[in-house]
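Read through the structure below, which is laid out as structure tokens, and then see the notes.
Here the complex is missing a single protein chain, while all its other protein chains stay put.
Let's turn to chain A:
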Amino acid sequence: MIRLILATLKHDYFVKKAVFFLKLITGIFGLSAAVCQSVHASNNILLIIANKQMTAKLSEPISLDDVLSFYAMKRKLLSNGERATLLTHQLDSEASILFCKHLLDSFPYQVKRKWDVAVFSGRAIRPITLDTNQAIFTYIGENENAIGYVLVDSTQINQIEENFHVIATFN
């Protein structure tokens, strides 16, 4: 009986230690979280675009589901057997947050974790990160297998449609 009480007390001691430890961690994180800025979706339009020549190369038109499979690292090849090249903005950019949240149903860091698993397991290549829309336009314009997303003003859409293959549009 005494052993049981002692064991219980010791276990309680460890539980208390654990609770203290958690409170400490929670406090640190809470402070950090409080200063984080929330991200507000704007009225800009999110476009998923590819090289204008891609459609002609493929046996089947590329669909939104295909694109999402690429970004989820579930597949790598286009329908013609060539590897798709994926482009992203910085993960904490508004474009990435909208893309991940509304299309991949995940936060950017969840998506990054999936990429980490695939990349560090030797099974995939990480998407190429570019800082600006212009950089993404330029890269896609020069690479036939490139796919990317951009957050643009609605007045720019016509011009983009002239120069790129627009796979999907989201308000």
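The criterion applied here is as follows: a contact is a pair of C-beta atoms (placed from the backbone, for glycine too) under 8 Å apart; a residue touches a chain by one contact, two chains touch by 3 or more; residues count from 1.
The working rule: contacts and distances are computed from a predicted model.
Missing chain, UniProt protein name: "Porin", from among "Porin", "Phosphoribosylformylglycinamidine synthase subunit PurL", "Transport permease protein" or "Thiamine ABC transporter substrate binding subunit".
Of the listed positions A:43, A:121, A:155 or A:171, the one in contact with the omitted chain in the full complex is A:121.
When you scan A:90, A:138 or A:154 for touch with the missing chain, the hit is A:90. One chain is missing from the display, and on chain A it is touched by residues 7, 10-11, 14-15, 17-18, 21-22, 25-26, 29, 32-33, 36, 39, 69, 72, 74-77, 81-83, 90-92, 97, 105, 107-110, 112-113, 116-117, 119-123, 125-126, 128.
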